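Working notes for the structure below.
The excerpt is restricted to a subset of chains, each kept in its original location.
Going by the order they are written in, the chains are A and B; count residues from 1 in each one.
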Amino acid sequence: MIVVLRPGCSKEEIAHVEAHLKDLGFIPHMLYGVERTVIACIGDDRVTTKEHLEAVPGVERVMPVLAPYKLASREVSAKTTVMELGGPGPAVKPGTRTVPIGGEKLAVIAGPCSVEDRGMLLETAAAVKEAGAVALRAGAFKPRTSPYQFQGLAEEGLQYLAEAREQTGLPVITEVLTPADIKLVADYADCLQIGTRNMQNYLLLRACGESDRPVLLKRGMSATLEETLLAAEYILSGGNRNVLLCERGIRTFETHVRNTFALTAIPALKEKTHLPVLADPSHGTGVRRLVAPMTKAAVACGADGILIEVHPNPEKAKTDGQQTLDFREFAQLMRELKPLAEAVGRKL
Amino acid sequence: MIVVLRPGCSKEEIAHVEAHLKDLGFIPHMLYGVERTVIACIGDDRVTTKEHLEAVPGVERVMPVLAPYKLASREVSAKTTVMELGGPGPAVKPGTRTVPIGGEKLAVIAGPCSVEDRGMLLETAAAVKEAGAVALRAGAFKPRTSPYQFQGLAEEGLQYLAEAREQTGLPVITEVLTPADIKLVADYADCLQIGTRNMQNYLLLRACGESDRPVLLKRGMSATLEETLLAAEYILSGGNRNVLLCERGIRTFETHVRNTFALTAIPALKEKTHLPVLADPSHGTGVRRLVAPMTKAAVACGADGILIEVHPNPEKAKTDGQQTLDFREFAQLMRELKPLAEAVGRKL
């Protein structure tokens, strides 16, 4: 940790800061420059927050050296950790096959934004499987901006998801909104999704850390990579080592898209963490016509998997129709993706 | 709602969009221009999402006309609704006085970021009351970016808060993180705070809507005003009509501050809503030296109240020390605020 003092600090102030750092367990190296004093501290700067030290009189700025996350960091594993989605559970038939994410095979995960009814879900599950998807994703509990919008089918939706898995063999991913629902969702689903609005819902993260289901953690719409990895660290430090990260677009000044799809996060995260990194071009753009080119871009820069919203009839979708592909568009995209995935050393 | 079609739409596409709008209950007025067709729809466009219609083939853009919130809107009341903080409750002595927020008197709410122990809390409560604060705010449940940081004293902290209220008469505001804790927090506190990271935690909003305690709702760090008012609408539509809004800084490209204090939100919100609007210059800047000038700015542009972090010794604070005033600084600010509040027609 580097502590930069203000110009014109008194001797007493400098001594006070030095003593404060020693109290915190650091070994401070004092560097007296012409214009200002800088203190380089040896010690674990993960335990002390930058904000705390910036409250000490005389301190101008604090620059941490170590990343504040540990279990999520690349230092834990040079190889990307492969997660297995699926496997037995309360509502899961024994013998269900698992799907690896993070390995050579690119994982395409698809499904409607919401489970709207039994028929459309089963139909979509069959169609995305046919086109090559390896898992089904759909929402039973929907976080909606307005209280007057459709909020999801809740447990009824989970039951349809379990039925879709039984029919297709695809493992099921669905969002959980609150700690009290984790057990229920985990009974039906193979993977718990934490949405962008809940990325810093720390009690939910902690509670997912105690589940044995893998967790798909979406980046918050204004989260830095460090905050995203610290959110993962909440889950990992609770004992659940199966976390998948997902870039889904950030909020910027751009207005031609719903979100700015910040794809550089993919290779940047893969440098920093051993966790698999997915991309969600449906939310990442919010525009149906942009989903196909941006899926290709995400694969080209190294995503381990892709989440795509697919619906039998997007214009009738209860949620997110404007960014949803129909079956034909999805199948077409899967065909186009194949040579591209191969060009970057992936299998589809 | 205005629906703009793409240039070059076929007659069939136009007819399809028109029929779709009628199905949704709108009365579409077709305007055939030289370059493109525009449809002006009469009807309640709060029930239909922009996203939904943008999924219909031929539609380029949808522009809603009505604000999507109702109960929060200025149309409900031309005057700012005055909320009463305080009053009897399970852990509240009968006879406790209430504090109005939203009227002529500017409400200064102060306290430490976290309840760290009994002594510091009681000491701070006495000091902020002495300087003129009308309510005490401190966190017992702390949402922290890293799992390795101090997470708050939980119920023990709530007990100290109740004791501070008994000693000072100041009503108590404290954050609640999850629906399961609402009853516990409401037993001890006079007002439930929903923090910036939970502004779109809709189950928490709904659950607060069923409480009889006023709710202090902080703007999400990347929320638009519309999203903020829709979050309030979740609480209001649940039956709880006591919501206080709070601007606390948004996330932008600026690096010299922790957040960009978007003060224009204050007069802009006050135009749109009858709910009182507070400002939090501690989080809004993240820098101790900037708290006093930005408090003045917030009052000058019409805030109904101010939240300020105060601690006996900010450099020892467990959280947010870098943006926290000490007792002397807070008392000084209160003295300076008095003529300024009067200059904009407020009492302190």
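In this text, a residue touches a chain if its C-beta (ideal position, glycine included) is under 8 Å from a C-beta of that chain, and two chains touch if they have at least 3 such contacts.
Source: prediction; values computed, not measured.
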item	value
With 2 copies placed, total copies in this complex	4
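Keep this in mind: only the chains that are shown with their structure count from here on.
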item	value
Inter-chain centre distance, chain A versus chain B - centres from mean C-alpha coordinates, in Å	26
In the complex with chain A, residue positions of chain B that touch it	20, 46-47, 49, 51-57, 68-69, 143-149, 177-180, 197-198, 200-204, 206, 221-222, 227, 230, 233-234, 237-238, 251, 286, 288, 314-315, 317-324
